[in-house]
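The structure's right below; bear with me while I get my questions together.
Of the protein chains in this complex, one is absent; all others appear in place.
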Amino acid sequence: MTLLTFIGMIVIPLVSSPLVYLSGRLGTHETTLHRRSYLVRGLALLAILLAWIPFVLSVQIFLAGGIQEFNIEAIWLRVDGISLLAAAMVLTLGTLVILFSGPYMAGEVGEEKYYAMLLAMIGLMIGLACAGDLFNLWVWFEGMAISSYLLVAFYREQAASLEAGMKYLVQSAIGSVMVLMGVALVLANAGTLDLIQIREAMSGSEVNRLALLGAGALFVIGFGVKVAIVPLHTWLPDAHSQAPSGISAMLSGVVIEVGLIAMLRALSVLPGFSFSWGILFMAFGVLNILYGNLLALRQTVVKRMLAYSSLSHIGYILLGLGVALYSDMELGAQGAFFHLFNHMLMKGLAFLSVGALIYGLFLQNDSHASLKINDLAGTAQKYPMVALALSISVLALGGLPPLAGFMSKWQIFVAGFQTQNIWIIALMIFMALNSVLSLAYYAPLVNMMYRKTPSAQVLAGKSLSFAITLPLLMMMLVVIVLGFMPQLMDWITVPAAQTLMTMFGN
Amino acid sequence: MNFSALNIILIGIAGLLGVGFYGLLITRNLIKVVMMLQILIKAVVLALVFAGKVSGNLGLGQSTAATVIVADTIVAVVGLALAVQVRRRFGTLDVPQISTLKG
Partner (left out) sequence: MAGSLILLIIGIPWLGALLVWAIGDQNAKAQHTLAVIFSLLSGIASLILLAFVDSRPALNLTLAPAFGNLTFVPDGLAVTLTVIATVIGSLAVLFSVDYMRGEAQLGRYYFMVLFFIGAMAGLVLSGNLLFTFFFWEITALCSYGLISFYNDDPKAVAGGIKALIITQVGGVGLLAGTLIAYANLGSFQISDVLANAVAIPAGALSFMAFSFLIAAAAKSAQFPFHTWLPDAMEAPTPISALIHAATMVNAGIYLLARFYPAFESVPNWRTAVILVGVISALITAFMALTATDLKRALAYSTVSQLGYMVYAIGAGGVLASQFHLLSHAVFKALLFLTAGSVIHAVGTRDMRRMGGLSAKMPFARNVFIIGALALTGLPILNGFWSKELILEVGLEGSPLWAYILMLIGAGLTAFYTFRMTWLVFFGTQREELHVHETGMAMKISLALLSIGSFTTWLFFGGLNKLLSTTMPFHGIEEESTLEMVKAISFAPATWFALLAVILALTLFFTLGRKLALSESPGWLNTVTESSFGFESVNHFFVNMISKFAESLRITQTGELNWNILGIIGALFFVLAMLLWGGA
C-alpha cells in the first residue's frame, strides 16, 4: 500500500545495519582488509541511497494531502511536516557523511561497526521523527542515543575519545531517565501515551497542574541534555571534538536537532502552556547564544570551536521557536526550522571540511592529532577546495549574505520584530549583535587559511580523494544557492511550521 | 489498591531517585556511576508501572516498563564496556582522574 511507503525510510537503514556489519566480518584472513572495506562502504552507501526512494514518495504523498500512518495496536507512527523535515535533514547529511567516511575510516579497526551504527542511528532518527506516541518517542530516542555513544567513543585507543564517550553516556542516560519520569507522570494523568489522544484526555478540568508542570520540566531538561541547552551542554564540546569527523558532523548537524524535535513533540501534549514554553525557550536561547559565542572565542582547537558554535546556533533556533510559541507567530517557527536545516548544512560542511584536513594532514600520516587554528595556516595553497568550503561554511554560520545562514536568521528577525513586543525586539537585537560577535572567531579561520606561508602540517599533508571532496562541493553549492533563493526550502519549512503551530495550538 | 500501599510505592520511587541522584553527584568511581544509573532506571520502571495502575491502563504501564528494562540494560552494557576500555587506557576508574578535557 502506498500509504505505508514511509516505513521504508525507517526500515531500510535499520535492516541494512546488521547486514553491513555482517558483510564486514565475512571472509577469511585471506580476504584483504582493503576489499572488505570497499564492500562495507559500498553496502552502506547503497542502503542509504535506497532509503531516499520511500522518502521522495512520502513527500509526494504528503504534499498531495495524503495522511500516512501506521500502527501496531496502540503504537503509532505518523508522518507530518516535522517528520519530513527531520527525514530530509537526516538523509541528506547521512548520505554525505557515509560517502565522506569512505576514505576517512578506511582501514580503521571496527570499520564495519562504524557503518552499522551510523546506519542504525539514521534509521532510528527518522523513526523518532515519525513517532506517534510518547513512549515510542522515547524508545527511538534511546536507540539513537545508544548508537551515538558507540560512535563518539569510536577511537577506543584514544583516551580522550573514551572520556568524551563516557561523559556523554552518563549525562545522556540521566536525561533519558528524566524523560521517562515525565512520561510516567503523563501516563498517570492521562491514561494514554498517544500524542493525539493525550490532549483530549487532559482537556478536562480535573487535570493536575502540578504534575503536568513537573512533566514539562522533566521533558525540557531530559531532552535538553541531548539538545545541549546550557547548562546541560557540558558533554558537547568533548563529544563533538573527539568523535570521527563524520560523526561530529552528524552530531552537530542532526542529532541535536532531532533531539529538539523530540522535545517539541513531548511538550506539545501538555495543554495550555505554550506561553511558558515560549518564555523558557527564549530564556535558554539567550543563554545558549551568549555562552556558545563567548566560549568559542577562546578555543584553539578548531573542532572544539565549532562545537561551541553549535551551542549558539541551537540558541538561535530556540529563540525563533520561543518567539513562535509565545506570540503565536508561525514565521518564527518557519525561520527556526529553516535555520535547523541550514545549520545542518553549514555545520556539516564545516566539520566535514575540517575532517578533510584532518584526513589529509594527520590520518594519512598515521596521526590522531587534533587540528589547531595555527595548523590551518596556508591551507589554501595546498587544498584550495577545502579552504573554500571551510570559509564558506564559516562565513555562512556568521550570517553573512549571500549565504544560507543569513536568510534563515533574517526570517527569525522578521518574526521577532513583527511581534511588536519591546522585549522580544531587544532579544532580536541581542541575537544580531551576537551574530556579529561570532564573526570574531570565524573570520580569523578564513584569514589563517589564505596565508601564503603554509604551516608545517600543511606542508606534510597528503592529497585527498574524490569521495572526500565531493560532499564538500555539493554542500557548498547548496549553501550558496539557498543564500540567493531561500524560497527553495519553503516546501518543507512551511508545513513543518504549520504542524508546530497546530501541535501547540489550543 | 489501598492508600498506604500507594504511598509506599511513591516513597519507594522517591527514595530510589534520591539515592540515584545523590550517588551520581558524590561518587568517584565509574562503575558506581553506572550502578547509580541503574538505580535510577529501577525507580523509573517502578514509576511507569505505578502510573499505569493509577490511570487504569496497567497494560500500557507494564509494557513500557518491560521495554525500558531491555533498553536500559543495553545502556548499562555499553556503559560498562566503555568503563573497561577506560580502565585499560587510563589505568584507573577514578572520575576526577579521567577528566582531562576542560575549558
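Order of writing sets the labels: A and B. Residues in every chain begin at 1.
The criterion applied here is as follows: a contact is a pair of C-beta atoms (placed from the backbone, for glycine too) under 8 Å apart; a residue touches a chain by one contact, two chains touch by 3 or more.
Since this is a predicted model, take the numbers as computed values, not measurements.
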For the chain left out of this view, which of A:F6, A:Y115, A:Y155 or A:W235 touches it? A:W235
Using the touch definition up top, pick the residue from A:M105, A:V186, A:V225 or A:V458 that touches the left-out chain. A:V225
Based on the whole complex, identify which of A:Q411, A:Q457 or A:T499 touches the chain you can't see. A:Q411
Taking the full complex into account, find the residue in B:A5, B:I26 or B:V70 that is in contact with the omitted chain. B:I26
Residue ranges of chain B at the interface with the undisplayed chain: 21, 24-28, 33, 95-96, 99-103
On chain A, where is the contact patch with the chain that was removed from view? 166-167, 170-171, 174-175, 178, 209-210, 213-214, 216-218, 220-221, 224-225, 229, 231-232, 234-235, 237-238, 273, 276, 279-280, 283, 291, 294-295, 297-298, 331, 334-335, 380, 395, 400-402, 406, 410-411, 413-420, 425, 428-429, 432-433, 436-437, 439-440, 443-444, 447-448, 450-453, 486-487, 490
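The rule is short, and it goes like this: only the chains that are shown with their structure count from here on.
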State the interface residues of chain B toward chain A in the complex, per the touch definition above. 17, 20, 24, 30, 33-34, 37, 40-41, 43-44, 47-48, 50-52, 54-57, 60-61, 64, 67-68, 71-72, 74-75, 78-79, 82-83, 85-86, 89-90, 98-101, 103
Touching chain B in the complex, chain A uses residues 74, 135, 139, 142-143, 145-146, 149-150, 153, 156-160, 162-166, 169-170, 173-174, 176-177, 180-181, 183-185, 187-193, 237-238, 241-242, 298
